[in-house]
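One structure is given below, represented as structure tokens, and several questions about it will come after.
Removed from the display is one protein chain of the complex; every other protein chain stays in position.
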Amino acid sequence: MTQLSSTDTDATTDAGAQADELREAWAARLADALGDGYVEHHIIPGGDLWVRVTRDSWTDAATAARDQLGCQFFDWLSAIDWLPSPYGRDMDAQEDNPQPKAADPMEQGHAGGQTRFQMVVRLYSITEHMGVTIKADLPKDDLSIDTLIQVYAGADWHEREAWEMFGIHFNSHPDLRHIYLPGEFEGNPLRKDFPLLARRVKPWPGIVDVELFPGEEGP
Amino acid sequence: MTAVGADQRQQMAYVATQAADARLNVEVETEGMTLNIGPQHPATHGTLRLVARLDGEQVVEAEPIMGYMHRGYEKLAEVRTYPQVTTLINRIDWLGSFANEVPFILAAEKLMEVEAPPRAQWIRTALFELSRIANITLFLGDMAVQLGALTPVFMAFRDREFVLNQIEAVTGGRFHPNFDRIGGLKDDLPQGWINDTKQAMEKIRDFCDEFEELVLGNEIFEARSRGIGIVPPEVGLSYGLSGANIRASGVDWDLRRDGHEALAYDQVDWKVWTHPDGDSFARYWVRLQETREATHIVDQLLDGLPSGPIMAKVPRIIKVPAGEAYAATENPLGEMGYYIVSKGDLVPFRVKIRSASFSNISITPWLLKGVYVPDIITILASLYFILGDIDR
Partner (left out) sequence: MGLVASGKAPKPLTKLLNLGRKYSIWMYQWGLACCAIEMGAVIGSPRYDVMRLGVIPFPASPRQADLVVISGTVTDKMVPSILRLYQQMPDPKYVISMGSCANCGGPYWDSYSVTKGVDQIIPVDVYVPGCPPRPEALLEGIVLLQERIMNEDPAARWRGDPIVVD
């Protein structure tokens, strides 16, 4: 345990403080580059950076992150459905969830938000070893956003996945097709209102299927 | 008829060949052909389907079709409690199962603001590297078998068992350990395990040496993989290639060294291997070196293993405070990360799984353009994917 001495710990806190300064600087540079398109940011000290932009400056934000912050590495892209679902268990069978809790009010996570669907993309700089998570709100009546393919070629499949899972349309994406599910599949599985029907008709097997230890009496 | 000078003769011969070539081109012009590989094909290890449009022997356009192994992890994680999710995510990359649990647990620990005690971190790291070895040894055999050498895969299966035995001795599971807990590990190491593991590492090093001669030193292997499927670093990064695939293109980036996660990699002395070529050979070479490096990491970790508890103080029923966190580690296949959104409940609100193979394989439509048919197999094998890791 000699390696984990106190001097080391000091060094890591210094590095952590430097990293946080860099995060602040990144947020400021994105704000400069985007102007009105920039909404807000959130920093967890020693943790991560979240930036929220408007839908129209989505591609600009990615371009700025790539060219000005040096985030060459496309990490992932997805969406979040913020529709409240009590304990995530509203789709359970009666036996599993006898008293369903009332739904909480809709509440978005870091860097805030107003709408039910939010786009999330994470970009990473392999020189600074630091990433940024960019979010954008999607209005309820128009679930569409510009594609990032021109900025990051790898966004192609991630956008197809988001289209399939959430039903979000990507403007000028060349090839929005099913990626995982068979063509005749209906619905968008990762939306919170998509039920897992197997759970409705069948209780959690762990409840009915209790295995007794040797010598234990059954109920 | 006057005598024809040597220059002129040469010129005429040249024209004649050109004409013959042109005629040949007209005569053997073929219609495009569509080649379907899979969904169940040995070269796709699992159920990837590849539709390639060919012009003669060359690929005009190739498109992987996946989803044959899509199980809906991200949705299923929303209806399972945190400990139940670990059981599930073992099965994403089924060759290096333990490595799948670690980033999820780390992300949950970030949200709960707990940190595993040092001993747990060290054992975690050692098991992480063991699952890397279990994973990559199979790749080393498998890529050789796809290039026509059958023996290496038998050797890989043989020597992989030593590592699986060690993983099983600690966790009770050959494949799916489900050993990692929020705040530490389920159990401590069994007696005598450290010595056994060191012996196993010795065997794996022998295995690596053997493969270095047997496969990398093989003329046919080299001829079929050198210069095939070259990935330029900037293209690779924009497609999200990670792990050994991007290090084989000369990018010196490894989340074990450069990440900020609570693992014991900064306590041992090791090296990140890169290769400047970016071709299939380089990818194989980098993975082989990484396997050998992993054995050294395990040895050092086991030598310096700190004593102490293996579990931090966490409540019996785990409720993760509201918030968002992303944790990523350098898995055998590349960067694997989990983005957890919690609302303070027993179950996660949303889990986004960033799996390495999905991004790694997304470069194939770009990479397979214009290659010859046998090279499809080389390129797919060298990119190395696991279907569960693509489809989730």
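General remarks:
Residue numbering begins at 1 within each chain, and the chains themselves are lettered A and B in the order written.
Note that contacts are C-beta pairs under 8 Å (C-beta built on N, C-alpha and C of every residue); 3 or more make two chains touch, one makes a residue touch a chain.
Keep in mind the model is a prediction, meaning the values are calculated, not measured.
Of the candidate positions B:V51, B:M69 or B:V373, contact with the hidden chain is made by B:M69. Checked against the full complex, the candidates B:I37, B:L95 or B:I228 give a single residue touching the omitted chain, namely B:L95. Residue A:Y180 is the one among A:W26, A:Y124, A:F166 or A:Y180 that touches the chain missing from this view.
Remark: the residues of chain A touching the chain excluded from display are 180-182, 185, 189, 194, 196-199, 202, 205.
Remark: the residues of chain B touching the chain excluded from display are 39-40, 45-47, 67-72, 75-76, 79, 87-88, 91, 94-95, 138, 153-154, 157-158, 161, 174-176, 387-388.
Throughout what follows, only the chains that are shown with their structure count from here on.
If each chain is reduced to the centroid of its CA atoms, chain A and chain B end up 23 Å from each other.
Contact residues of chain A toward chain B in the complex are 1, 3-4, 19, 47-48, 50, 72-76, 78, 80-81, 85, 87-89, 91-92, 104, 107, 109-110, 120, 122, 126, 129, 131, 133, 152-154, 156-157, 165, 178-182, 189-190, 194, 196, 199. Considering their complex, residues 66-67, 70, 72, 74-76, 78-79, 110, 118, 234-235, 237-240, 242, 251, 253, 258-260, 267, 304, 306-308, 322-326, 328, 335, 337, 339, 341, 343, 345-350, 352, 354, 358-359, 362-363, 366, 391 of chain B touch chain A.
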